[in-house]
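This is the structure, below, for whatever I ask next.
The block that comes next holds chain A.
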Amino acid sequence: MQKKLLEIKDLTIKFHTDDGVVEAVNKVSLTVHEGETLGIVGETGAGKTTTALGIMGLVDCPPGRIEGGKIMLNDQDILQLDEDEFRKLRGKEISMIFQDPMTALNPVFTVVDQIAEVIANHQQLGEKEAEQKAIEMLELVRIPAERAYEYPHQFSGGMKQRVVIAIALACNPRLLIADEPTTALDVTIQAQVLELMKDLKTRSKTSMMLITHDLGVVSEICDQVAIMYAGEIVESGSLEDIFENPLHPYTNGLFGSIPDIDKEVEFLSPIEGLVPDPSDLPKGCKFHPRCKYAQHLCSVEEPAFQEYSPGHYAKCFVYEGKLPAKEVKKYE
Partner candidate 1 sequence: MKRTCSLVLSVAISMVLLISGCSQSTTSQGSASNGNAAGPKSDISVVLTKIGNNLDPAEANSLDTSTIMYHVYDTFIKFDNDFNIIPGVAKEWSQPDNRTIEFTIGEGYKFHNGDPMTIEDVVFSVERLAKVPKKAAFMSMIKSVEGSGNKVTVKLTEPNSGAIRNFGDVFIVSKKYLQEAGEKYANAPIGTGPYTVTEYVPGSKVVLKAWADYPFDKAKIETITFKAIEEASAKYIAVETGDADFAGIGARDKSRAKNNEKLAYFEGPSTFTGFVAMNTTKAPFDNVNIRRAMAYAYNNEGISAITPGKTIIDSMVPKMFSTYHSSPNLPKYDLQKAKELLEKEGFHAGNPLHFTAWTYQGNDPELEAFQAELKTISVEMDIQNLEFGVFLEKMANKEYQLLVGGWSDTTGNTLSSLESYWSGSFGQMNITFYTNPKVEELYAKVKAATSEAEMKEAAKEIQDIAAQDVPMIPTATKMSYYAMNKNLENVHIHTSGLVSFRNASIK
Partner candidate 2 sequence: MGRYILKRLAQMIPIVIGVSIIVFLLLSLSPGDPAKMILGLNAKEQELQMMREQLGLNDPIPVQYFNYMKKVVVGDFGTSYSTKQSVIEMIGVRLPPTLILAFGSLFTILIVAIPLGIALAVKQNSPFDNIMRVVSLFFAAMPGFWSGILMIILFSVHLGWLPANGFDTPSAMIMPIICSSIAGWAVNSRITRASMLDVIRQDYIRTARAKGLKESIVIRKHALKNALLPTITSVGMAVGGCFGGSVIMEMLFGINGMGKMMIDALRQKDIPTIMAGVIITSVIIAVANLLTDLAYSFVDPRIRSMYARRKQRKEVAGHGAN
């Protein structure tokens, strides 16, 4: 078994807004092993990004607040660190690639400056050396060195995302969090960027946490997968577990809503209903209003997160045996 790099236990993040308290992340537990890639899958608003920001220590405060749980990085609870110590981890131990490359770069600095900055910040290097290294990083992400002194607006979306990747990887972080790194990009460029990430990851032996709503991307890169819904992990397991044997009705619903060219299906079956209002979550199982198998119990009590097979967890009464063992149909 590989060594645990990151272990999150019962992480709870809430936003206190004028409209009420938003439970963005609710008792989330996750583990990322060294060298491994964990995919976090969920619809928009499920709390994936907030979880990631929680790990980065970048939850806006106020209104956000980490209300409970632990984030262990190399057996050290980073939530206990003071801001200055935490700061030293960011960019060096943990890095993050943000969703939208169009806005993630500061428009008023050259790209090389923005890469060199993180290098100079964490490594005791002079300006020139940092810049030199930054240019190397650029070449690593396949951007020609002569474009180093250009500004972000002169770059295309895909190139910007490569710059963001270069920033994230500049200090060889142990953990790379990629928040929907390809969502904002054209499909052809998506593939290039994914390929690049995969390549760099293997080269630098970085662990990765990939946040996405795209199951295709997950199947390509991830070793482990966690499914998130309304701020909770509803199912987690190895790539195989999830793809071959999805347990939770929501996971099944997700697979049902993507086309599969191997099968002839007349209609896709999207999950009915909408993601619940995070400031007004349903009682009991958060998914029950949309769940085909929901019973009265589901709206009253909250199911536990239970291990079904080794390493494969799910949060559903069906697997707790509290519901009449009605088989959850795969890929309905």
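A quick word on the picks: all candidates are chains of the complex that A comes from, given by their letters.
Observations
Criterion: a contact is a pair of C-beta atoms (placed from the backbone, for glycine too) under 8 Å apart; a residue touches a chain by one contact, two chains touch by 3 or more; residues count from 1.
Because the structure is predicted, anything quoted here is derived from the model rather than measured.
Touch between chain A and the candidates 1 or 2 in this complex is found for 2 only.
Contacts from chain A toward candidate 2 in the complex involve residues 56, 58, 60, 62, 83, 87-92, 95-96, 98, 100, 103-110, 114, 117-118, 121-122, 151, 153-154, 164, 167-168.
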